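One structure is given here, and the rest of the page talks about it.
Shown here: the complex without one of its protein chains, the others still in place.
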Amino acid sequence: MFDTALTVNDLILLAKGAGMTLLVTAISVFFGTILGIVFGVVRYQIGPWWAAPMTFVLDIFRSIPLLIQLVLANAFLTAVLKLKMSGFAVACGVLSLYTAAYCAEIVRGGIESVPLTLRRAARSLGMSWGQDMRNIVLPLATRVALPSWIGLALGVMKDSALVYIVQVVELLKSTQILITRLQEPLFLLMICGMFYFVISFPIARFGGYLEKRWSND
Amino acid sequence: MKTGILAFGLSAATVMAGPALADKLDDIIASGKLRCAVVLDFPPMGSRDADNNPVGFDVDYCNDLAAALGVTAEIVETTFPERIPALMSGNVDVAVASTSDTLERAKTVGFSIPYYAFENAVVTSEKAGLTGWEDMKGKTVGATAGTYEAIWLEGKVKEWGEGEFRPYQNQADVFLALSQGQLDATVSTMEVAEANVKSGNFPGISIADKAPMVPDYVALITLREEYGLINYMDLFINQQVRTGRYAELYKKWVGDGEPANLSIPGVYR
Partner (left out) sequence: MFNYNFRWNQAFNSLPQMLEGALVTIEIAVLSMMIGITVAITLTVFRLSGNRFLSAIATTWVEIARNTPALFQIYMVHFGLGGFGIHLSPYMSLLIGIAFNNAGYLAENFRGALKAIPDTQTRAARSLGMSSGQAFTNVVMPQMLRIAFLPMTNQMVWAILMTSLGAVVAMNTDLYGVTSELNARSFRTFELFAIAAVIFYLLTKAITLSARLLAARLFRY
């Protein structure tokens, strides 16, 4: 099994691919979370009726395969609108909105988990809406939302394997490049799978631990 | 996201400034960069060397074209099914990707004159033991999605009314499936078939027969409306043959022998 033609250069290529996977994930999760918090709070504040158009649009991102979202966004932005955009920008844009769509639901769930009576009590103590959000809702909602958010971030990392379709060379694509040349598919795929696993497994376990710890008190 | 908004703003600004008059040929020269779509799992036309740098006939051809234009070449790897979408979406300027000049494709993209011609081979797994192309009838066969061979082979399977056709996403997966015995046979260009059989990377495959297809003339492609660039590419290909560069590249990547004749007797282009 370890009798392989893999060279240091190939490992560098794999590492670059892994770096691209992490970079795309980090950018998308960062912007997606900010957007998701904004959408989630707005959605909660203005109520389900007024938020219906927004909910509808965000729901689309959760009802269509990511692969098709990427193909469509790429075709629309570059072939229809004729914008000069790199595949990387398209990938980050689509994944950010994809993340935001899920994150908005998590944020809304988090806010709704804070008992209304508690918030009324806060406001009756003279807190402003901002103070209430910051000091009461944020810490309580975070406890509910964080484990799901960790799950989402890991989901985005795994889903980022699909951005190869817009010519971004991430981990799975660089693995395929090496498979083409070296023809050691099983060995190389194992390495690729191990990488995802090694990143995802401990973080997922940590999320599970937080969930358990925070739900017990 | 940020780049998206920025790009959107910039392009809105360009639109307001009035329609751009420069065509792609001017754009390429002005930007100093020629972005070529090349398929890199298609030796000897395109592959990667030990340092994972792109090499091959198509890569050299792109570099030659860039040199003629006085710009630097940028190789963008695409798979066969993605090469035309990548061109249409403006991710690349031209595709130097062994693209067969089918009439169906010419409805969408603009072809130069042919720059190479392939003959296709039937490759079989030794277990299936095909001896002629007719033996493919009723078998599980596959090819790379969206290629000339794939369209031909799928048509044949439909015509025979038995057997199964599988379109894999890239050439490597086809040969992997063939070598694992998941496919009984595939059709690929003679050059690719010989390179893959010789490499020893795929044990248990051999060339069974020539596929009974008309020679597969391949051309450079760009957007359909870019006549300036298409004209330039036509002349460039003519010059490649005239100067002996075509024969030189053939010798370097394919081997000894005569490179295929690119003109068809008895008809104008």
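Observations on the structure shown:
Each chain carries a letter (A and B) given by its place in the written order, and its residues are counted from 1.
By our rule, a residue touches a chain if its C-beta (ideal position, glycine included) is under 8 Å from a C-beta of that chain, and two chains touch if they have at least 3 such contacts.
Keep in mind that this is a model prediction, so the values were computed, not measured.
Within the complete assembly, B:Thr108 is the residue of B:Thr108, B:Thr131, B:Ser199 or B:Thr243 that touches the hidden chain. Contact with the omitted chain, checked across A:Ala26, A:Val42 or A:Leu81, is made by A:Leu81. Of the options B:Cys36, B:Cys62 or B:Ile84, the residue whose C-beta touches the omitted chain is B:Ile84. Contact with the chain not shown here comes from a single listed residue; of A:Gly19, A:Pro139 or A:Gly193, that residue is A:Gly193. Seen across the whole complex, the unshown chain contacts subunit B at 15, 81, 84-85, 88-89, 104-105, 107-109, 142, 145-146, 151, 164-169, 173, 176-177, 180-182. In the full complex, subunit A touches the omitted chain through residues 60, 62-69, 71-72, 75-76, 79-82, 154, 158-159, 161-162, 172, 185-186, 189, 192-193, 196-197, 200-201, 204.
One rule holds for everything that comes next: only the chains that are shown with their structure count from here on.
Against subunit B, the residues of subunit A that register as touching in their complex are 7, 9-10, 13, 27, 31, 71, 74-75, 77-79, 81-87, 89-90, 92-93, 96, 165-167, 169, 176-183, 185.
Those residues of subunit B that touch subunit A in the complex are listed here as 1-4, 7-8, 11, 40-41, 47-48, 50-52, 76-78, 82, 85-86, 88-91, 170-172, 176, 199, 201-202.
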